[in-house]
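Here the complex is missing a single protein chain, while all its other protein chains stay put.
Chains here go by letter, A, B and C, matching the order in which they are written, and residues are numbered from 1 within each.
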Amino acid sequence: MTSRLYSFVRALSASGRVGLGFVTFWLLIAIFAPIIAPYSIGEFVDRTVFSGWSNAYWLGTDFLGRDVLSRLMWGARYTVLLALGAAILAVTIGTSLALFAAIRGGWIDEVLSRIMDTLISMPSKILALVLVAAFGSSLTLLLAIAAFTYVPGNFRIARALAMNLIALDFVQVARARGEGTAYIAWREVLPNMIHPLLADMGLRFVFIVLLLSGLSFLGLGVQPPYADLGSLVRENVSGLTEGALAIIAPAIAIATLTVGANLLIDALKPGGKA
Amino acid sequence: SGAPKEVPRRGGLVRVAGHASSTSDTLDPAKGATTLDYVRHHMLYSGLTCFEDDSLVPSLSLARAIETDDRITWHIDLQRGVQFHDGSELTAQDVVHSLLRHKDPELGSKVAFVAEQFAEVRSEGRFGVVIRLTGANADLPNLLAVSHMLIVKAGQQKPDGTGSGPFRLEEFNPAVRTILVRNGEYWIPDRPKLDRVELIAIPDEVSRVNALLSGDVHMINAVNPRSVRRIHADPNYRTMITPSSLFTNLIMRQDSLPTGNPDFVQAVKLMLDRPLINRAIFSDYAVIANDQPIAPFQPYYNANVPQTLLDTDKARWHVQRSGLTGVRLPVYCSTAATGSVDMASILQEYGSRVGLNFAVNRMPADGYWSTHWMRHPMTFGNTNPRPTADLLFSMFFASNADSNESGWKNERFDRLLVEARAGGDETLRAEMYGEMQQMIHDQCGVAIPVFLSFIDGYDRRLKGLRSVPLGAFGGYRFAEYAWWDE
Amino acid sequence: MARTASSRPAWFGVVPLILYRVGSALLTLFLVSAVVFTISGLLPGDAAQEILGQSATPEQIQVLRHEMGLDRPAWTRYFEWLVSIIAGDPGMSYVANMPVAEIISDRLPNTLKLAGITAVVSVVTALTIGVVGAINRGGRIDKTLNVVTLSLVATPEFLVATLGVLLFSVTLLWLPSISLVNEDASWGEMLRSLALPIMSLTSVVVAQMARMTRAAVADQLDRPYVEMARLKGVPFSRIVLFHVLPNAIGPIVNAMALSLSYLFGGALIVETIFNYPGLASLMVNAVTSRDMPLLQSCAMIFCGTYLTMVLVADVIAILANPRLRA
Partner (left out) sequence: MTAPAKDIAVEVRDLDIVLNTPGGSRKVIVEDISFAVPKGEVLALIGESGSGKTTIALALMGYSRFGADITANCLRVGDLHIDRLSQSELPTVRGRRISYIAQSAASAFNPSRTIMSQVIEPLLVHGLADRKTAEEKAVALFSALALPSPETIGSRYPHQVSGGQLQRVMAAMALITEPELVILDEPTTALDVTTQVEVLKTIKSALKQSGATAIYVSHDLAVVAQVADRIVVLKDGHLCEDGAVGKILHDPDSDYTRSLLTAVQPQQRPDAEAAPDNVLTVGSVDAGYGRIKAGKPAIPVLRDVSFSIRRGAALGVIGESGSGKSTLARVIAGLLPATSGEIRLGDTLLAPAMARRTREQLRRVQIVFQHADTALNPSHSVEEILTRPLAFYYGMKGAEARARVDELLDLTRLPKDIVKRRSSELSGGQKQRVNLARALAANPDVLICDEVTSALDTVVAAAVLDLIDNLRRDLGIATIFISHDISTARAFCDDLLVLYAGRLVELASRDRFASETQHPYTRLLVESVPELDTGWLARKSALAPPSLSGQGASSDTLCPFLSRCPVAIGGVCDTLPPPRQEQAGQIVICHREWNQLSIDPLRTGS
């Protein structure tokens, strides 16, 4: 196990390793936030708002006088877990449908493709606005919206990949052997799509992080006092002119998370070994 | 301060940014719903009375005189020689039309409930108007000063901006902009000073402040208290901070549980850290309130009601008595109710200290008022200043009021409200209003932590502004007096 | 190639192919209309309630609802709406008491203007970045461009916009912080007032387009015909322009269509920050006031735009490919 991990890391390019580093870092923060955050997320720790670095508050305080470091850790938790969950959900649904469409072909393919076109053509933020207005904001809804928004995109890519694979001889061999759709999809086609799908999932992950931050700009994000990284940037935006850590820290967090994820994805692409 | 008194000059092109606009922006005063609507209406039309300063006592405007003996029948004498923008003369007919149209259910006037008090409105000669009310109301001149009561041209069912106000309409594009130019024939001499005013809306606060600081607009409203420091950092910009009776309150419905539990209500009032709310959310630009809606600087304020202070021990005791320890309590808030989201965060935090488990539900501003406000046991409300205590009480606290936010019912309160409305002896009236404040403070299911201030930001060169505690932009009437000092 | 395409009906040739695409776009648009109608029906409350406000009595609301026809079954309203949309008349706005067409025709030019200029700017930028990156693939310039574009996508757009305003408007006083569009403004003024919105939107869309361009061009650069052209002594710039780009155009326009369609509905945040009177904020307004005719029309425009862009991209790709054109 460790040796596989080691060889995996070794096979990465330098920028891939940087990406892996960022992603691992934020993943760890996300997982352990409840344990390592020095304060609770809503605690008013200081009378001064937007205070700078201090021993007690490493990243200062936010616009209400709460500890930025703690909020950042919780924010990372929400962002990473939500986006990861949504990305996995989107890719799972999109890819399953795509495999089904590609292998069955014919009218099933046509109908699914049209439905996906329909979904992809709706502007996601406005759709989110309507859905939140309709159902109220909740983590589940956010997750659903984010996943829903990116299912069609994944479907398109997965379908194209599957189409190319299905034309290959080894699928013909399986067919000639008499294998069923499920076996072909699951055992013959899917394993060969894993890399591009992972890359796609990484890309969706980045997009979802950004979508979530856009949604929090519109006031549709995670419920207070909890916050995702985008909400943290947004709620502290009045500190921007003072260069408050409260806004810089979450902005950097988003940037390192998304850039890191992208670098990692790039390194994972077939061209980049691994 | 030793500077010589400056002489107002004529001229100036000013762009003003409000905080909201929509496709339902209107030229009809009866339907005004946003700050910019009110500003626009006050610029286009004149009213019978108006508020000119922070005294909250109405002055005469189109009415030269208002007289009454019984506070039921009122005689109004109109100014002579007032012209509408199209040149026609303003007469009693126009006033009768303007007042009576609010009673038309088709119109959907925002002050229909006030107009219900008009038993009769008729002209008396070319410039005399008689208003007979259904019951005595000493506050009629105050009521006539609001923008909805502005005078439009007789016969106009859909007013098109032709009024007798200080500005003429040049362009009106709902949700985009309104351009108004000086009315050279304004019936008050030497007014207005500004040549041209453009009204736009910038809903995003940060953008609004940025627009001011980059010189793209010259006046803005609804400045976040946290942005005041930013504006002051630049010597070219000022703020006008008008303490007001505007408040954001936590509503606890008395007709549902657990909010109907008096111990719970008491606990919540006791665990509000009002100084923290004032400091953290409003940068100390608010005024600590006492769970009743009359602000210290308003007429009839009862200073004898003891101030509720933060007392977590007592609050915890109440919580235990109510048996609600650990119960999950959803609270609905929204940016639609200024500051409520942050207040909810604070509530949640302090709640956890006294054993209450609040779950914050931030709702989109869109649809908040129609779908959430008052519809759940615990929601936040936001109440704008009203020109009279009577109006405030009858709209939000009377048992039968539509917007009786907490569903509070008190017979004595209702009786006092009608008695006080009739007026007569001012000391008696003050006593009655005082008792009503105490009742709300003690028993009503609303917690009012602070009174907010209107904070307008403006370009240093914009002069002659007056603050009126009834609304932003100098009680919506800044354009009447403002001038531009190049 | 013939094998992967075998799921498509066999009648090749460009006209039927394009007709087929148009047909499926129309079908999609029809599906879209149903979805739009359903989703807008999910919204709580309705226009009658919003118009009359809090103080309205239930009877008043009922009357108005009946007048507006809101009390009829959803599918009747859907078909009436569909018929009128097909007839080209989106109806009257519930709230503004104006024909929807008029409200939209006020805003549409703004959105088109912003989207159009941004499209030009971002396409040129993306092509440049993509081609330069592809030519130097693996090299230092490529890596730098990669990280730069990545960082651009990685920054939330409201932050990009706000930083832009703080820098260019508030601090430097170079550009207006809000876009005040005037019909009678000169081109220069207009560009100045649109500069920041364009910049923000460009930063959102350019990265993805540049990356796709790079991938498409790099893919073509590895083809044997490029080597052949080099061995013919064709200068590299000519190879890129005349050999590679025409072949890469299909995937590039496809990626661009996807990205550029964002400029319509996705401009919401930029419209909010710069107070730009475009369609996205109009649609949000319609959501707020439950102005269904307006809401549905906006939604149809957005979806229609998307479908048109993808269709145009498809057609370009078909036309650029002589195999399909034949």
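As a convention for this text, contacts are C-beta pairs under 8 Å (C-beta built on N, C-alpha and C of every residue); 3 or more make two chains touch, one makes a residue touch a chain.
Values in this document were obtained by computation on a predicted structure and should not be read as measured data.
Partners of the chain left out, restricted to shown chains and counted across the full complex, are A, C. From the options A:40, A:96 or A:192, the residue with contact to the unseen chain in the full assembly is A:192. Of the candidate positions C:193, C:208 or C:247, contact with the hidden chain is made by C:247. Which of A:9, A:28, A:56 or A:173 touches the hidden chain is settled by the complete complex: it is A:173.
Although one chain is not drawn, its touching partners on chain C can still be listed: residues 6, 9-10, 223-225, 227-235, 238, 242-243, 246-247, 320-323, 326. The omitted chain makes contact with chain A at the following residues, 168-170, 172-173, 175-179, 188, 191-192, 194.
Please note the rule applied: only the chains that are shown with their structure count from here on.
Across the two interfaces under comparison, A-C and B-C, the one joined by more C-beta contacts turns out to be A-C. A separation of 44 Å divides the Cα centre of chain A from that of chain B.
Spacing of chain A relative to chain C, judged by their CA centroids, is 23 angstrom. Rounded to whole angstrom units, the spacing between the C-alpha centres of chain B and chain C is 41.
Among all residues of chain C, those that touch two or more other chains are 43-44, 162, 166, 170, 272, 284, 287.
Residues of chain B in contact with at least two other chains: 206, 365-367.
Chain A contributes residues 42-44, 47, 49, 63-65, 129, 132-133, 136-137, 218-220, 223-225, 237-238, 240-241 to its touches with chain B in the complex.
On the side of chain B, the complex with chain A involves touching residues 206, 224, 226-227, 230, 233, 276, 279-281, 335, 341-342, 344-346, 348-349, 352, 359-367.
The residues of chain A lying in touch with chain C in their complex are 15, 105-106, 109-110, 113-115, 117-127, 129-131, 133-135, 163-164, 167, 206, 210, 213-214, 217-218, 230, 233-234, 237, 240-241, 251, 254-255, 257-259, 262-263, 266.
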